[in-house]
Each structure stands twice: as C-alpha cells, then as structure tokens.
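Note that one protein chain is taken out, while the other chains of the complex remain in position.
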Amino acid sequence: MKVGIIGAGRIGKVHARNISMYIPEIQIKTIVDPFMNKNMEQFAKKYGIPNITKDANDILNDPEIEAVLICSSTDTHAKYIIKAAKAGKHIFCEKPIDYDLKRVHEAIDAAKNAGVKLQIGFCRRFDHNHHAVYSMVRDGKVGKVNIIKISSRDPEPPSIDYVKVSGGIFYDMMIHDFDMARFLAGSEVTEVNAVGSVLVDPEIGKAGDVDTAVVTLKFENDAIGIIDNSRKAVYGYDQRVEVFGSEGCAFNNNDIPNTAVLCNEDRTSCENTYKVMWDRYTGAFVAEMHAFLDAIDNNKETLVTGVDGLYPVLMAAAATKSLKEGRPVKISEVE
Amino acid sequence: MKVGIIGAGRIGKVHARNISMYIPEIQIKTIVDPFMNKNMEQFAKKYGIPNITKDANDILNDPEIEAVLICSSTDTHAKYIIKAAKAGKHIFCEKPIDYDLKRVHEAIDAAKNAGVKLQIGFCRRFDHNHHAVYSMVRDGKVGKVNIIKISSRDPEPPSIDYVKVSGGIFYDMMIHDFDMARFLAGSEVTEVNAVGSVLVDPEIGKAGDVDTAVVTLKFENDAIGIIDNSRKAVYGYDQRVEVFGSEGCAFNNNDIPNTAVLCNEDRTSCENTYKVMWDRYTGAFVAEMHAFLDAIDNNKETLVTGVDGLYPVLMAAAATKSLKEGRPVKISEVE
Amino acid sequence: MKVGIIGAGRIGKVHARNISMYIPEIQIKTIVDPFMNKNMEQFAKKYGIPNITKDANDILNDPEIEAVLICSSTDTHAKYIIKAAKAGKHIFCEKPIDYDLKRVHEAIDAAKNAGVKLQIGFCRRFDHNHHAVYSMVRDGKVGKVNIIKISSRDPEPPSIDYVKVSGGIFYDMMIHDFDMARFLAGSEVTEVNAVGSVLVDPEIGKAGDVDTAVVTLKFENDAIGIIDNSRKAVYGYDQRVEVFGSEGCAFNNNDIPNTAVLCNEDRTSCENTYKVMWDRYTGAFVAEMHAFLDAIDNNKETLVTGVDGLYPVLMAAAATKSLKEGRPVKISEVE
Partner (left out) sequence: MKVGIIGAGRIGKVHARNISMYIPEIQIKTIVDPFMNKNMEQFAKKYGIPNITKDANDILNDPEIEAVLICSSTDTHAKYIIKAAKAGKHIFCEKPIDYDLKRVHEAIDAAKNAGVKLQIGFCRRFDHNHHAVYSMVRDGKVGKVNIIKISSRDPEPPSIDYVKVSGGIFYDMMIHDFDMARFLAGSEVTEVNAVGSVLVDPEIGKAGDVDTAVVTLKFENDAIGIIDNSRKAVYGYDQRVEVFGSEGCAFNNNDIPNTAVLCNEDRTSCENTYKVMWDRYTGAFVAEMHAFLDAIDNNKETLVTGVDGLYPVLMAAAATKSLKEGRPVKISEVE
C-alpha cells in the first residue's frame, strides 16, 4: 500500500521512520514539507521516500496513493480530512481533529460519507501495557467497572511559547487520558469536575494555563473516573492506568527499560522509566500503523474512530469550563 | 503505667490484647463492659486484666490509673474525653471524636486545659507502609508536594444495619483517608468535591449512602488530593498512598503476607493482600500504643492530636454536603 | 503448659521473650543460667519467669514441667535430650543435635523410646516466605521437582573467635540450607559437591574456614540442588529459595520491611531487607513454638523431627569432606 504524509514535523517524521523500518507492507510515496530544506532531503533518502513536495495536493491527487497520514498543525486537520475523504483516500489523522466541534463533525461526516477509514492518533490505546489492561477489562477479568484511575505525567513541560498556543493542559495533554478513560470504561462520560494548580512553573500560570490538574469523571453507567496530570515528573514518563471492578482490579506499573535490580548498602533499586516520548511509545506508534493497515486491508472499523476523536474534545471543553467556573460541568453543556 | 479501657467491643478488645501481648510497659488495670458476661471474664483472665466493671467512673476515679483508652460508641467519646481530662488522665480516643463540631471543640479544649495528652485513633499513620511514605515525604525526598493520591478499599461492606447508623461513607470510611491526606500533605484542605455511586449493593443506596466514592481535595498550598473508596474489593484490603512532588514520587504497593511467587503455564502470580483488618493493621495498632506511651513518658505532643481529630470530621461534613449538592464545598462552609 | 528453658544465651532469651509475648498458652516456669547475674533477674522479671537456676536438674526433675527447650551449647544438646527423654519431657532442641553422628543417633533413639516429642530448631521451615513456597510445592503447583536453588547470605561474618569453634561454614551456616533443601525436595540427598573461597575476610581463611561456599546436591529422585552462602551481604539478610519443576517454578523474593517505593531523578528504589536476624525471623521463631505446642497437644509428629536433625549434619560432613578433597562425596561415605 502506498501512502502520503502531510506534515513533516516531529510526529510526521516519527511515523515516516516507523513505517519505513517496521512495516514493509506500507510504502511512503510522498511527504509534504512546506520548507523542503536539506535535512528533509537527507531524511527522505535515508528512509526511502521518493517524493518531497510543498503541496498537499500532490498527495491528494495521486491515484496511486491509497491512504493519507495527516500530521500537520491541528488547525489544518479537519480541512485535510475533508479533502482526503473527497479524494477517496483512507485517513489517519493525528489528534485532536479540531477544537471547533462543528469542524469535528464535518470532518467525521466527510469520512463517513466517502466510505473511507478514519483513524485518530490516540496511540496509547496501542501501548503494550495499557492494551494489556484494556484486554483484561474487555475479557471480563475485573467484572463490572466501578472506578478508573489514570496517572499521566510528563518528564518536562513544553516551552512557554508552545503552552500559549496549546489550547491548555486539557486539550493538549489530558486529551490522551480522556480518550483512555472512555476506552477502558466502555461507557460515555456525562460530567467532569476539574481542579488545577500552577506548581511546576509560574510562567505557565502567566500564560493562562495550569501545569497540575486533576479531573473526576462521571460515566453513564455510574462508574467514576479520576485523571491526574503533571507537566513535570523528574523521574520520567509516568503512565499508569487502573480499572477497579466488581470482580477484581487490573492496573499497569510504569514501564522501565530493563529488569535489572541493584541491592547495595543503601537501597534496592532499579532504573527509572523513559524520559523521551519516542522511546516510551515506539511500540504504540508502530502498533497503531499496523492497526490502520489492518482496518483497510480487512475492511474493519478502526480501533480509534472519528467519534473517538470527538469525545475527548468535548471532555477537554467541559474540563476547561469546569476549572474556570469552579463547578462540575456536564458534557451536554458543551456539546 | 496503669491504664483503663472504656468500652469492650471489637476495638477495645483489640487494644487490650495488643497491650497485653506486645507492650509490657503498660498494664491494663480495669476494663469497662456494660454487659460483663462470661466471655468477658475469660478474655480478662487470658490477658491478665484484674478488674471488669460496668461503671466508667471506676476508671476515672482510680488514682492509680494514669491514662484512659476510650473505645466506647462514638456518641460517648466527647463526654469521656471531658471527664478523663478533668480527672487528669491522659487520653487515647478512638476516631471520630464526635460528629458535632461544637462537642469536638469542647473535648479538645478540655484536654488542652487539663494539660493531658490526647491522641486520636487514626492508626494508619503508624502503618509500616504508609509511615515509610510519610517519612520519605517529611525527609524531603519528593520535594514540594504537588499531588496526593489515596486508594482505600475494603474487602466487604458492613451490614446494612451498620450502614444506616454509620453516618455515611465519608464519616465512617473515608475519614481515615481524610486524615492520611492531611498527614502526608503537611497542609490543610480548603475545599472538597465529592462524587459517589451505588455500585456494590443497591441496599446501601436504599439506606441513603453510596458505596463507591471519589473526592478531590484542594490544599492551602495549592497541592491537589484524590481519594477513592470502595466498600468491596474482592481481592482484600487495598490501601495505597502516593505523594508526587517536585523532586520525585513516593508510594506504597499494597501489602501482601509473603513474597512467594509462582510461575506456571498460565501466569506469574503471588498471594493476595489481607482480608481481615486485624491481620492487616496489627502492626499499626501496636505502634500507635507505643507512640501514646512515648508521648506521655517523654512529654511530647502526640502524633495524632485533638486537632487532627477535628479536621477529618470537617472534611467528611464538606464531602457529604458536596455529594448532596453536586458542587465543590469549602471547608469554611462547614466550620 | 509449663516449660523449662536450659540455656539463657542469645537464642534462649529469644525463645523466652517470644513465648512470654506471643504464646499465652505456654508458661515458662524455670530457666537455667549458669551465671545468674542481675541482668538475668531483670530479664526473668520482665517476662514473668518465676525461677532462675544454675542446675538443669531443677527442670528435669520438676514434675510440673511438661516440656524442655534446650538452648545450651551444642556439645550439651545430646546429653540433655537423653536426660529429658528419660524424664518423660517433650523436647525442643536447637540445631544441630551434635556433630558426632553416634551421639545424634543416641539422642534420637532416646526420644523415640521414651515416646516424647522431639523438635529441632530449624526455624526457617516456619518462615512466612519459605513456608509459602513449601506449601505450593507440596500442593503440586510446580509438579515434579527438578531443580532447587537456595541463596543464604548473612549481613556480617561472626567474630573470628566464633568462626574457630563453629565447626565451619557447612555446620554453622549452610546447615539451615541443607535442611531447607530436603524440606523442599521431599527426597533425600545422595551426594554433595562443595566449592569454597575466602573472599570476605582473610582471617576466616587463617582460621581454617571459607566465607563463601557453593554446594551442589544430587537427590535420590534425580533432582539437583544448589546452595550458595556468603558470610557478608552488605544489603542485609538474603534468604531466597526457588523450586523449579515440571509444571512451574515457585520462589520467594527477599523480605523487605515495607512496600514503599521512591522514584526520584536517579532511580526507583525501595528499602533494603533486614540486617538483624531477630527482626528477620521473629515470625518463624514464634511459629515454630506454636507448632511444637500443637504437636504435643494433638499428639502429632513434629514438623522437624530428630531425623530431620540428623541429615543436615550428614550433609555438612560430606560437604566438609568434599571441599577438602576437591571431589563429590556421597552421603553414604560419611554415615
């Protein structure tokens, strides 16, 4: 299968490299890079990508290209989804689809009407640890789900410049956890209550955001969810989920690079978790591409549908409103 | 040191047995039991308690007795604290002091004015795992505290009859976690938001209570806390705390009776945690008595003061109000 | 049940204290202490032991005393077993019975002929972790036993003076592991091969002993065993067993005082294991006394019989010979 990649930033390059290295069934024919500098040429050569272009239409109009990966800036996601859908191409789009709910619906509808696959880049659904918890929950190992807990902490906050345009911690960071909460619960969220503080860097507060946030979720089935985020965990990525139910509790411990342990006079210790996202989530990025290919090849629903792209945006909107107004906000208030 | 125990119910017997077995420095001279049946005589004989009486005054008026353990029903706690304080006896009182804040203040003041020690029975502060986390936090190992998470789940719900008179999950069960949150944070809670569901047993709902509850806490120092409670964890007591800060994260794994592991064709597994509270918390009950003795002998402040008895009641009141009204409630609203 | 304790050294005091604190069903009537100094008086008073004597006959001739704990020096064990047996008293004897096999047999026969219980102080059979592994093996969880591995390392070597009279590492230290190997295997050892080095302290070598030793065992049922000992592990007691069989593998991790974990910028770590034997094995010492009482009360075979006292001595003799001669030695060579 031949694909084109729109956007050659950090995440576009990650997908390009992963496909080139791990997924021989997919060939990247064209990559869109508005700057087309020398680094890009070297990159394309190294990973066997024949065409670099400034114009996304070179992909959208190419009859050989079956699928498009949309890795450009968020404000262009919906536009390219609609164009790609019209061009009859299957679509993998990075999250979020858009912050404007109307645009989100338009994009989802476009893909639906065109009958093309649409998969959203919530890669953590494919993480080996999170997916193992998910599988146990779906296999009924914990019975009826009562409580879901998610801890998600980054090693370092992004730059203040990025914070200013990020849409805030709920849209930028916790959106992954909103997706994970729905994924694990198998039920929709009806209400969120957000608490937030500036504890990591006062500059983040000045930029109008918080860096530490806790959100409680009510689900339709009366289960309760808790998410905590911090922009800075000195020990590296902290990514844990827990599903407590009537028949048991499934959770994952944080991921570590090896199982080596040292006992010395002071303590018994092991190596810390990962501090670089690409190291931590390589497997998940590869697995989501395999899943995308599988959905296309076998005409199956993708594991992260357009609707799955919509709800986390609703939850982020509700959380943002809740934090601002200091009260629980129903999803129905922001739909 | 000679002590008297007012109340010979479950918790009174636990303290009597523990003191008799593990703390040779304390002698139980008298125990108050309104029923004084044969079982009590056998119990007293077995653990070397010379006197059984129906009348608490036999303890309060006994000049040989230096300290009193108040293990009677909650509605009598404040009364006996005030009486014991007037009698000049040091006081260990089971939690909570009272549900009526005025009574709580009267009791605390009585002890303060009499210059006697008052220790409240929040035994989990003395648990080997929780205390190890606390020590790391106090030693600055996690830096400034940003997020506190507490999971506390019981193996089985109490009887419905008990639920009806328990004051609700926040006063009866989560009160331990309210205390733990303050203990770990080293800062006062200013606001709570409670979410609750009936997921374990519909009868609990009919009795006007919830069996699954999540509370978020805001602290004075802007740290954020999360507590989750369930009345039923099929795998036994689940008691974990986590303190995430600027320099690291300290947490405890759930307690298990031994370190044996079995790998067979299916899984790698170990034994579950405890299902009986007295097995799980024996060490904590003994340690709190040692600490009480130490506070008296060395004229130190107790590790769980009367004020430490007050705040969890305030938090329970706020959580109860929050759940009822579906909005965050400030502690100042219930003081 | 009234008992007498012959020997008030370290181990005698440990049993006295444990019985006094944890086993109300046993009363210590008399303790033998050749020195009878003030400390002993204080000790006896604290733990409620009415009589101190220099003469073991005060115990052996006391018709009220049903059972004797022999905690004196090893060279007197067999003598007191024989005397106590003749006096019709049940016997708990610290390991080893004797280094002279003839004496061991005489002692075992004396107890047998007198029809009294004889339990040898291999306390590790009662350790919560080792016993959990044992239970899984006996319950068939690992199938047929193929390989047994035991690591046993002490925090500090004993004094050189003690090393000189200890009988060597195999009699003094590995004898516990020889017992554990038989206990776990459920089969007798037929041959041992010993390798040893002086790696901890050259003075131990000058005293004619090794401080680091590895022994391989062949069992009658063709299973293979491995034991490693070191006189010095800087991180504390290291006591692990592993049983690998046709259907799985059961092992225990080293014991730690609490489950608290710290993640900081450097490492993820937990507290080390115990460095004091009495802390590490308190539960085992108490459990072996309960088991002794149970064997007497219910007329059951003890879990550590006289024969169980014999075989580890044979294995120590064979290991000593093997190390000296640099070749595998059959148990039949030393019987």
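Per-chain numbering from 1; labels A, B and C assigned in written order.
Everything that follows uses one rule, which is that a residue touches a chain if its C-beta (ideal position, glycine included) is under 8 Å from a C-beta of that chain, and two chains touch if they have at least 3 such contacts.
All values reported here derive from a predicted model rather than from experimental measurement.
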Check: What are the shown chains that the left-out chain touches?
Finding: A, B, C
Item checked: Per the touch definition above, residue among C:77, C:153, C:280 or C:321 touching the missing chain -> C:153
Margin query: Touch as defined at the start, partner being the missing chain; which of C:193, C:282 or C:305 qualifies?
Written below: C:193
Next item on the list: Would you indicate which residue among C:117, C:218 or C:280 is in contact with the undisplayed chain?
Entry: C:218
Next item on the list: Have a look at A:227, A:249 or A:287 and name the one touching the chain we're not showing.
Entry: A:249
Checklist line | Hidden partner chain, residues of subunit C it touches | finding: 144, 146-147, 149, 151, 153, 193, 195-200, 212-214, 216, 218, 222-224, 226, 228, 230, 232-235, 238, 244, 246-249, 326-328
Next item on the list: For subunit A, enumerate the residues touching the unshown chain of the complex.
Entry: 21-22, 24, 46-47, 128-129, 131-133, 136, 141-142, 247-255, 257-265, 271
Next item on the list: Quickly run down the residues of subunit B that touch the omitted chain.
Entry: 233-235, 238, 254, 256, 263-273
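Just so we're on the same page, only the chains that are shown with their structure count from here on.
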Next item on the list: Provide the C-alpha centroid distance between subunit A and subunit C, rounded to the nearest whole angstrom.
Entry: 57
Item checked: Inter-chain centre distance, subunit A versus subunit B - centres from mean C-alpha coordinates, in Å -> 42
Note to self: I need the residues of subunit B touching at least two other chains; which ones are they?
What the structure shows: 247-249
